[in-house]
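Note that this complex is displayed minus one protein chain, with the remaining chains in position.
For reference, chains read A, B and C in written order, and residue numbers begin at 1 within each chain.
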């Protein structure tokens, strides 16, 4: 599907969540027989949903509850939890700050140093509560953070940057050695974020236990405006899934692919799986849980960038408890609650008994024409 | 028209009502010579429009009037009519309830049990009024409902679920035996909803007297948001029509295909026929009739879902009498009135003397650009 | 460019004004050397713009002014001018009527009978003022209207219906004999509206002196909603132009093709010519002239349809004098004024010295993304 955009420049047509829809086939499976479990780093999870390493989405309390419900939450080791003893008070202040000037307010708060002691304490809090301790750092801070976190009992380590690759060229610093880090880490290491077949393959060859897919996804995402970068998630997921399958054939090792970013509802989750994902990572949807660190608010990691902020604090509201968000009952019909129920029903309708079968289900290109929403509402609210 | 969305994942381009337009040819037929009749289950209808089995669209009174006008209305046997003796009072309460919390209100009302006695009574009311008694139930309730309804004189039975297929895999229950049910039912059985060539073919082979086409059609339909599922109706209809034609060639039996969901106006009806439909099923447009059960309001069957509601009560307004909606005169120019007149004029303009000829008419891909509406209005209102 | 929409149904991709843009080449022509003249029925016109036969666009006064300026205006013989002696008073009443109920108001006024005497009077008024008398009727009224109009001195006769074809099948009436009418008429006969190669070819073979192109063009046009019919004008124009060229090669007779409907500005006019048109017909843009019959208002011929109205009265405002609309100076930058100046400048930029060269100019598919308008305005207002 490559087109010539002009001269000799070619570009591939790519697809996002809103451009595809799922297609039921001639077989329906009883929702009760649908298995949505998956594995990461040798550990089996009943729910293929991860809570993203955002300060507004995950604190130890939420991580514990997420584990209890069968999912996985990732704690940000470069954020408030690792910088402030009384992180909850700081989060409250961020939630309470007026919108005007909130970016500067956040930037200032993130100037406090990260403390190893706090990293260890957060990990211990999660473990003490019976949760799985998954933590995230950037390549810059990964070494030190990993040492503190693993010693305290961390179960999984995430290394995340805007574009996570094995190859980094620099005349200033020694690149972060992905393969060496994965080999030496005593716990499974998930790496991201990435897009593209080749980059994914290289991360898997380097020993990643999982790969996060998604760089500037979505349609009006700030990084697409600021940097021009942004690969729609359906295409990005399918590309990385192809790398996973080829790597599996070659190595015998199955490295799950986790779609991260741009997902808004149950429909997007189902589409990501059909595109090839093994699981999905959610940010704002989780930040809207009653158990979230700063209930009702969320902000991105790039908000605190001093010279090129790519995001701000946004109000996400509180939609319900984490259990309701994952398993219902849903109080709203916008697809942001009972996500697992929705995924099960979608899989049932598409005749998929498990995630591997769901990855083989059919999708169509079916552009949404959202501007017609108003006039359609009448007829389709009851469709 | 398959494209590669990424990796090895392929998807077919699909089309909805708003992406196509009909094309007049070199022949025009006198509208008075246009025949819009069709047959279902051995019965001939003068009007290829069915009223959907929604509580806000069909009660016995409307069914009688719809029959009288040449169409067919389907009564919902899982709704208020089969649960409450004084159904009209309950409908009035739903119509009068404040929007805030209306989903919960509806959910509660639908907890009352379905009574065989009421099923029988509704059928008898329709028959007594001279109407054709077409009734609808889900696979779960079909057996019991059919017994009561047929005994009371029902003429046609509809079995409807979100995705209606012959094949249902379950380790918990015995699947609904579509073929057996059709074979044993003393009246013709229409089955739905479905999309896809293979699923349609299997339903026809199982003995369905008609097939309802449409799973999550439309562009911002809740099931597309919640489940990711939704096949645009032009493509869905054309796929099912192809199955019908092949099944006819193979079996000699003609099983009409009824496009159900997402239709908003006369233009959509004409497009559905050109895509291959034999008839269409309307919900909200009928709920806007003065004779409708809860004039001015409509709500979907999935609204009452306890843990995953996919719809709410919407205000549709009252556009006119059922006769005006079907035959005019139209008081509005939005295509929601004089639907049969509009279909006739469209067929006339396309040189189609009957529905079979209309199915062969030409359509083009002609995306509507609704956001330009405002600036276009000036020039095109008089175009 | 045919695609499979589903099953065995195919559809061609079609294009409207907003989906294409014109491309300058390596040659620019001095605007003063650009010739925009064309011929219709043996008569040469300096301006390739016709005023449409709408009661809100053309009365004798405007027709005279339009002739004087080098264009051509067509008077509607089925409207107010042919039904009321004091047409101006009736037009004033329509302009003054409240929007609420205006359709019914118009329907009532159009119930007054057409009078031969008034047809003759309007033609004489135009001739007396030095104008070219072009008049329009429907196939139903053409015979009688033509007799009265020609006798009074009409120069050109237009036969217009929603879909104008040579072939009309009816068991009720004798079809309007296009070929016979053209042969017998003592003045050139322009026929429309049509779309499609075959239908255009047949009209030309029947003797039409010109063909009007456009059936339900535009994006949210009422006939697309009500009937599903509507062929985007770039495709429709190019199809008809191909028929014209083939007919010319075969017969030696050049029958101009006039794009009618959906044009809003100078850009659309230039695009229509590049698509193959010899001239364009404008309605609302002309109705916005200070000299228009009901300055500031316009309504379509289908507004008065008793049982299926497809349009209403719309406010178009007054943009300037007819001379300013055609030749400037423009007071606004929306492309609705100085239409001829804009066409000249476009032709100059594309290196086209005359309309035949302009028909060979280059266009690209360049979808407008109007919803981005707001955010673009800043950067592009000065682009």
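Basically, a residue touches a chain if its C-beta (ideal position, glycine included) is under 8 Å from a C-beta of that chain, and two chains touch if they have at least 3 such contacts.
Just so we're clear, the structure is a prediction, and the values are computed from it rather than from any experiment.
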Chains in view touching the one left out: A, C
Identified contact with the non-displayed chain, of C:5, C:20 or C:103: C:20
Residue of C:9, C:127, C:271 or C:313 touching the missing chain in the full complex: C:271
From C:30, C:86 or C:111, residue that would touch the chain that is not displayed: C:30
Residue, one of A:119, A:215 or A:339, that touches the chain absent here: A:215
Selected from A:62, A:287, A:325 or A:350 as touching the chain missing from the view: A:287
In chain C, positions touching the absent partner: 1, 13-15, 20-30, 32-33, 197, 234-243, 245, 265-271, 274-276, 328-335, 338, 341-342, 345-346, 349-351, 353, 362-373, 375-383
Positions on chain A contacted by the hidden chain, ascending: 3-9, 11-14, 16, 18-19, 54, 56, 103, 162-163, 165-173, 194-196, 198-199, 202, 214-222, 224-232, 235, 261-264, 283-285, 287, 298-300, 306-312, 314, 316, 368, 370-371
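Criterion: only the chains that are shown with their structure count from here on.
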Residual chain clusters - chain B taken out, nothing else repositioned: A | C
Same-residue or different-residue interface between chain B and chain C, half as cut-off: different
Approximate Å spacing (C-alpha centroids) for the pair chain A, chain C: 55
Rounded Å distance between chain B and chain C, as computed from the means of their C-alpha atoms: 39
Numbers and ranges of chain B residues touching at least 2 other chains: 13-14, 235, 368, 370-371
